[in-house]
Structure formats: structure tokens, C-alpha cells
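Below: the structure, in C-alpha cells.
Of the protein chains in this complex, one is absent; all others appear in place.
And now, chain A:
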Amino acid sequence: MTDTIIFVLAGAFATATPLLLAAIGEAVAEKAGVMNLSVEGMMAFAAAVAFAVTYQTGNIVLGFGLAVGASVALSLVFSILVLGFSANQIVSGLAVGILGLGLSSLAGRSFENLTMMAPANLSLPVLSDLPLVGPILFRQSAITYFAFAVAFLTWWFLAKTRHGRITKVVGEDPAIAHNLGFAVIRIRLFAIIFGAVMSGLGGAYASTILTPGWSDGLIAGRGWIAVALVVFGTWRPLRIAFGAYLFGALLLGDLAVQAMGFSVPPQIMTSLPYVMTIIVLAAVSRNALLIRLNAPVSLGQNFQPSK
């Protein structure tokens, strides 16, 4: 029983990590007023590149680096469309996302169904050996700690720093931000690139640490869950972190419940995370003030500075 509790509570951190990374990146892009729906494609491409490079060279750092590069390259295509040509953000995001999925199949083609050993998780002298708390909190991958740290730093950046506030102004009303003398396009570009870096890390984590292996379709909708998590957390990083953890636990709870032999219809358990999303989204949407206070007003709208 204890083992199963540890499995769910500890596993939830690992399962939540790629969701959290991608969602935080998307939240920052959306806070700057850019809806980037290519998260799924960026994660998939990064995952394929990360696995291919790590498998070939045995160097996971290089794998992560090139994966982030691949993801950023995709986001630059998106940026040119959206920031350069004022193309519709939703359509451009979907198109680049599909491109990313295609590129992931291409990059992973000769690595189909290969696996490798994951690098060992962190092990701290005393803390990791504590009962219950040790395996749950102190035996995770370094990337997991990094993801939760980034969530906290993003909260701090958006809420407490001057640059964070400028980013939010750009997302609220780019015209005013422009008139105040801020480079709207450049700030949005940085926000998109930050999102791509995070998605890239999330994808790389998925294919090298969470499920060390590559098969076409590995990301399997996790990019879309990340996009939903942003709304779930009403664009607030700490809530997103909580949502990601909850999602991770629910995704695993299903498997744990089945393995324990309870006769809950598995379809119900499998759909629980998604049902939860709908309920929370409905609840959040009912609270108009919450949305108005947190949703970037110009989300999805392009801005072209007129001289």
C-alpha cells in the first residue's frame, strides 16, 4: 500500500514535469499576448532530436541542447509568420505544430522503438533515505526540480520585476506599450522563444528521462494538456504548477487503482484528468472577475507598430 502511495505521489512529479515546463513557457507567451498552439509539435520535435542525439552520442546535455535548438527553430518560423507578417496566431500555431509533428517522425525514423537507460535520479545523503518523504520529494530527476523552480521564478518575474510588468503590459494593450516606448515585437519574440525553450526541455525530458525511448507519437497530446493547463491555472505560474502535479497524479492514479485490483471502470479513471479540466475550466469561466484580472486582454491579437 505504502509502495503504491509512493508510486503515485513520487511519479506525479515526474509525469508533471514535461507538462509543467511546456505550460509555463506557453503562459509567458500568452502573457505577452501571443497564443502559440504549436506546443505539441515543438515538444515532439524536441523529443525526437533529444533521443536521437543522446542515443548516438551518449551525451544527454548535448541532446537537451540540440532539442532546445530544434524547438526554438520551429518557434522562429512561427514568429516570422505572426510577428513579421501578422498572420493569424491560431492558424499559424496549428500549422507550425503539424510541421513539428512531421519533423519529429522524420528525425526519429531510424530510432523507432529504441530504448535506453535513463540517467539515475538525484540522491541526497540523508534526505533521500527518509521514509515516505525521501522517495517522494528527494529522489527526482534534476529536471523536475528545475521545472518547479522555473514555475516559481516565472511567478516572481511576472509579479515582482519591471520586465515582467512590461511583458504583461504588452499582453494587455500592445498599442499603449508601444506608445510608452517599449519594443512590442521584440518583447513578444523573446516571450515566444522562452516558450519554445521550455517546450523543448519538456519534450527532451519526455524522451530521455521520463520514457527513455523513441516511438512516433511519443508526446501523445501532452502539448495540448499543457495549453489547457495555462487556462486551468488562470495564467498564474504557481497555480499551473499545482495543476500539473494534480494532472500527473490523476494520470497515474488510474494505473495504480487498476493494479490494486479495484473494479473501477478504467474508462472512467482514464477520462478523469480531462473531466477535471472541463469542470475546472467551467468553474473558472463562471468567475468573470478572475478571468478579467488574469487573462491577457490582447491574447491572440497581432500588433503592427505604425512608424
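Quick notes on this structure:
Everything below uses one rule, namely that contacts are C-beta pairs under 8 Å (C-beta built on N, C-alpha and C of every residue); 3 or more make two chains touch, one makes a residue touch a chain; residues count from 1.
The rule is short, and it goes like this: contacts and distances are computed from a predicted model.
Per UniProt, the protein behind the absent chain is "Simple sugar transport system substrate-binding protein"; the candidates were "Pyruvate dehydrogenase E1 component alpha subunit", "CoA transferase subunit A", "Simple sugar transport system substrate-binding protein" or "Amino acid/amide ABC transporter membrane protein 2 (HAAT family)". Contact with the omitted chain, checked across A:Gly25, A:Pro212 or A:Pro296, is made by A:Pro212. When the missing chain is restored to the complex, the residue among A:Leu122, A:Leu255, A:Met276 or A:Ala295 that touches it is A:Leu255.
Within the complete assembly, residues 3-4, 6-7, 11, 15, 105, 108-109, 112-118, 206, 210-213, 215-218, 220, 222, 251-252, 255-256, 258-261, 263, 265-267, 270 of chain A touch the chain that is not shown.
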